[in-house]
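Of the protein chains in this complex, all but one are displayed in their positions.
As written, the chains take the letters A and B, and residue 1 is the first residue of each chain.
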Amino acid sequence: MDTATLTEEVAAKTIPIYIMGKRYEVPETLTIMKAMEHSGYQYIRGCGCRGGICGACATVFRRAGDYKIYTGLACQTVVEPEMYLTQIPFYPANRASYDFETAEPTAETIYKLYPELFRCVACNSCTKVCPMDVEVLDYVSALKRGDLTAAAEISFDCIQCGLCASRCMGEMAQYHMAQVARRLQGGKIAPKAEHLEKICGDIDSGTFNDVLEAAKAMTEDELKKVYTEREMEPHMGADEWTPASNHGLA
Amino acid sequence: MASIPSPIHPENLKAVNKIAELSGQNVHECMQCGTCSAVCPMVESMGFTTRMGIHYLQFGEIEPVIKAQIGEYCASCHTCVVRCPRGIDVPKVFEAVRQLVLRTNTDLIKPQEIPKDTMAEAPQIAFVSTFRKLTS
Partner (left out) sequence: MKLGYYPGCTLKTKAANLEKAAMASLDHLGVEYKELSRWNCCGAVFSLTDDDLIHQVAPVRNLIRAAQEDCDTIVTICSQCYNTLARANKLVRDDEEKRDTLNRFMDEEPDYAGEVEVVHYLSLLRDQVGWEKLREAVTNPLDGLKVAPFYGCTLVRPEEVAIDGVDQEILEGFIAALGAEPATFSAARECCGSYQMIAHPEEGMNRAAKVIGAANRSEADALILSCPMCEYNLGTRQGDVVAAHDGLSRVPTYYFTQLLGVALGLDSELCRLDLNGPAAQELLVDKKFIAAATV
């Protein structure tokens, strides 16, 4: 939509924001990301999913007259008048490589990869800066006491944006450590889901081969028709609903 | 703090005042009895004794104390504090010397160079202590 054609009543009011110290007037309804594009910035890096999950557009800002540091994802945070902002899409961080197959599912794996874990002084700057409200200090503490499961659970919402590492007094990359914990938890500590193992076996043994072959033989139009006409769960249906066909799923 | 004897070079005076500020201790209270060195469990590893360390500091000479690694080897066991007849908190003095080194972004141990077997075997408090005392 071309904003220039909108009448004054429906056009959003503009507000001043400061991007890397320079003042811009932007519509007050925009996200930081849209406001930057509105101001003439073109994204090559620092922008990914635009849906608040990829962690590419971490942004730091301050409000007028306030000493506090605020953070948000540029694609999710709406601009405020007089905000001073810059994006920190990447922050250099120590990332250890390891062989997951042979890694022991114990905290010692992390101690060996990231000895700097023990440089944490519990300043809590990591938690205060996290745009996803992850209790970073709590998972760092869990790692130090050897509780991988707690670390994996507490860090679950982490999107690896790296802002914690940018503020860390101990110069650690907390989010890389937590990722090791989540991988060990998911791959080697948490009990395997029985149904997952079964369905993988079914796939391996060819249960769905006929369906897949039939789909592969279809033209694009036929495929679209099958897709759009598929049986779907009703939006306002009863609590108990089962599809008419399970398509070979037991 | 007590007045500083005059033969001290002005540059050294600044340094010794910094030690006093960081440690809260007045090294000029020391009467050089050597009791701290006699009871120090790590004195054999230091370049010279804790008594000599204090003596250098009385003249504002910090560099030799850094080179002798007194602050690096002091594990803050506080045995000397109990025994010092002049009531000087000796570990505070040498911690101040060490802090002056660490505050120039100098690490006295590199965490990534600790053997992996040690990282897996030793208790967590060992690493927290080591890094607090010896990394910047």
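Assume a contact is a pair of C-beta atoms (placed from the backbone, for glycine too) under 8 Å apart; a residue touches a chain by one contact, two chains touch by 3 or more.
Model, not experiment: these values are computed from the prediction.
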| item | value |
| --- | --- |
| Neighbouring displayed chains - absent chain, whole complex | A, B |
| Absent-chain contact - pick from A:Ile15, A:Ala35, A:Ala56 or A:Ala107 | A:Ala107 |
| Among A:Val79, A:Leu137 or A:Ala152, the residue in touch with the chain that has been omitted | A:Leu137 |
| Chain A residues that touch the omitted chain in the full complex | 107, 120-124, 127-128, 137-138, 140-141, 144-147, 169 |
| Chain B residues that touch the omitted chain in the full complex | 21-24, 41-42, 44-45, 72-73, 75-79, 81-82, 89, 91-92, 95-96, 99, 108-109, 114, 118, 121-130, 132-134 |
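Going forward, only the chains that are shown with their structure count from here on.
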| item | value |
| --- | --- |
| Of chain B, residues touching chain A in the complex | 111-112, 114, 116, 119-120, 124, 127-128, 130-132, 135 |
| Touching residues on chain A, where the partner in the complex is chain B | 108, 111-112, 115-116, 118-119, 121, 144-146, 170 |
